[in-house]
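Removed: one protein chain of the complex. Kept in place: all other protein chains.
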Amino acid sequence: MARIEINHLTKNFGGLTALDEVDLSLEKGQIVGLLGPNGSGKTTLIKILNGLLTPTSGSAEINGMKPGVGTKKIVAYLPDRNALPDYMTSDQLIGLYKDFFEDFDSDKAGAMIDDLGIDRKQTLKKMSKGTKEKLQLCLVMARTAEVYLLDEPIGGVDPATRDYILRTIISNYNEDAVVVISTHLISDIESVLDDVVFIKNGRVVLHDKADHIREEKGESVDQLFREVFKC
Amino acid sequence: MLGKLLKYEIPELGRKLAPLYIGWAATAVLLGLAVGPAASKSDFMVVLSGMLYSAAATAVVVMTVITIIQRYSNSLLGDDAYFNQVLPVTASEHIASKGLSAMIWVIVSGAVMCLTGLLIAIFSGSMAEFLRVMPDIWRDIIMKIKGEEWLILLEILIMMVFSLTKSVLAIYAAITIGHQAQKRTTLASIGAYIGVLFFETFVGRTGMSIFPNFFRNFDIYDMHKFFGGGMLITAALCAIYFLICKYLMEKRLNLA
Partner (left out) sequence: MEWNFKNGIPIYTQIIDEMTMRIASGTYGPGEKLPSVRDLAMDAGVNPNTMQRALAELERRELVFSERTSGRFVTRNEDVLKGLHEELAKRYFREFADKLRKIGMSYAEIAGSVEKWIKEMR
């Protein structure tokens, strides 16, 4: 059974079609790039998998379950915005995660936060945007989840932070999990991807192994992306 | 999981309301001092502190309601929902945790009101008088109420808790319905709340028309009927509102 199984998934917002008959099957043990320009439907897809949006038709399942309490236990989600209570400190956030997620490793999170040199007694409110994003990622990656859904984890951060984030993802995911990274900054993450999924106007236009693309087309995923999404 | 939600929710509401309570208490002290014998009996000070006190009281009432509304809409349907709604917690637990903490803080606000009264008494120097008179008043009350009237009092108390629950859930239901509109959710929520009020009036009217002779005698028996029926209807309304929230949150959630 695939970790993530999406069948004929459609999502309309009023008259607008954000996702159009999407079929996608993702196995465990890989890092998948969900690639597309802004507004292509990446975030919509991730939100549906998290149960934050209700499909118009079709289905999205994780381990054979529709999004719900069962899937939320095994999905670690990094939203495209800060949703953590900003009056809390790192220590309090660790406690919060520990309270709600059985698979959360407090020691691991603490070590990662210390590595970043973040004062654990400082509230989120007083942190810079980049620090907040790194902290959020640490909390998410300190879970031993079966599915990681990371929405734009490298959007708007400096190159050093980006490298840190990618290393954090590589070093923390396990062979039993699938990591989905959505982004439009492909060249930055290309080297960490197993599979790439191109999404365009709400449709999956390509799903292939990254190395297979490079081998067959003799060009990088980034170059292929620029061709597929040429304006 | 409900316990864990409450562990965060109750202090969070308190964090927002505590400063207001302190402010209110301060105005009560001021008012007490202004009307007390030690003061120069300046009318201006009495009027000013009286106005301050009522302004603070109004602020606490308004802010309690606003905070309750905000805590629900922001954390379950707004930006914070991106964290809260991915917790492995059922919709029912979310709604219950918000509702319970809202009720607790409404009751605390009530208790703070009593406390401000006490503060006025203390600082106006009438505490001794108060303590002297209170036991008598208390004794009078206890003596006048007899037998079954105690039961009615209990019914009134339960009815108040039920109504409070219903009011909170009615607000939640209106917010959740309004959120379905995707755009202009605040406006839609207000519209939904007006709809809820109409619905409640309709339910009340219908109840009355089914039992036209409900208040014939105003005797104890009628009172029991009144409160009993009221509790039943209020409980039914609570259930309806709760289920509306739960259904929409589970099956029709669409975060912007």
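All chains are identified by letter, namely A and B, in their written order; residue positions are counted from 1 within each chain.
In the analysis below, a contact is a pair of C-beta atoms (placed from the backbone, for glycine too) under 8 Å apart; a residue touches a chain by one contact, two chains touch by 3 or more.
All values derive from a computational prediction rather than experimental measurement.
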item	value
Contacts of the hidden chain among displayed chains	A
Touch criterion as defined above, residue of A:Leu166, A:Val180 or A:Val197 at the omitted chain	A:Leu166
Hidden partner chain, touching residue among A:Ile31, A:Leu96, A:Leu124 or A:Val197	A:Ile31
Interface residues of subunit A (partner: the chain not displayed)	29-31, 163, 166-167, 170-171, 191-194, 210-212, 214-215, 217-220, 222-223
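Here, only the chains that are shown with their structure count from here on.
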item	value
Inter-centroid spacing, subunit B versus subunit A (mean Cα positions, whole Å)	41
Of subunit B, residues touching subunit A in the complex	1, 4, 7-8, 12, 15, 79-90, 182, 250-255
Parts of subunit A lying in touch with subunit B, wherever the complex brings them together	13-14, 47, 50-54, 68-70, 72-73, 75, 77, 79, 81, 83-85, 87, 96, 99-101
